[in-house]
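After the structure tokens below, expect a handful of questions from me.
Chains shown are a subset, placed as in the full complex.
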Amino acid sequence: MYRIGIITMSDKGSQGQREDISGATIKEMVANLGQVEQYRVIPDDLEVIKATLVELSDLHNLDLILTTGGTGLSPRDNTPEATLAVIDRNVPGLAEAIRLKVLRRLPRQCCPEPLVEPEVRP
Amino acid sequence: MYRIGIITMSDKGSQGQREDISGATIKEMVANLGQVEQYRVIPDDLEVIKATLVELSDLHNLDLILTTGGTGLSPRDNTPEATLAVIDRNVPGLAEAIRLKVLRRLPRQCCPEPLVEPEVRP
């Protein structure tokens, strides 16, 4: 069984202005994998995210840290940058596999069919 | 409605030796999204591509810049390198989603079935 941490990035959530549905959902999803020992809702702040990731990894020595939020394109979406700044090793295939699952679930939202279908040359 | 720019990278196209079908196709594809305010056909030159991207972004202040061409493997295919050199933020999932669509359309060309199908261990 893994020792798990969950971090939700949310300016509103960290101020108690929004219920953290994502974090709660992840908690249910990993219930069979191990024990959620740390659960945090923090603001979308680059330095706070970095510090929290390092704390859960190095101080609490968790096996698995799952994050949710802060992955959009606004200036306050800092999760990927913060994560890349503190990890020892990047495994592109993992993020890729996650995005692939989302693409399959949201095909129209992500990748609208072109209005003109270009002909493929053989 | 977005203010859009289209840049076609093509040595031959920039010298008027080849019709720019890709650029014209993109123009049709985005017709419902906004106004194509800038449309350029430029040579496959790293510095020219960088300068044109910066000009359309910072001087013309466009919302969306779409590029076509220069993504192959020849020494004159400089579009990805030029783009990475000038962007503030890279979103790997976007390029990934685009490539995924191409893969689905060209499955045999990109990923030929192995001649020997290795057995998958359970």
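A and B label the chains in the order they appear, each numbered from 1.
The rule we apply is simple: a residue touches a chain if its C-beta (ideal position, glycine included) is under 8 Å from a C-beta of that chain, and two chains touch if they have at least 3 such contacts.
For clarity, every value in this text was computed on a predicted model and none was experimentally measured.
What's in place is 2 chains of the same protein, and the file's complete complex has 3 copies in all.
Just so we're on the same page, only the chains that are shown with their structure count from here on.
With centres defined as mean CA coordinates, subunit B is found 28 Å away from subunit A. Residue ranges on subunit B touching subunit A, taken from their complex, read 25, 28-32, 89, 91-93, 96-98, 100-101, 105-106.
On the subunit A side of its complex with subunit B, the touching residues are 73, 92, 95-96, 99-100, 103, 110-111, 114-116, 118, 120.
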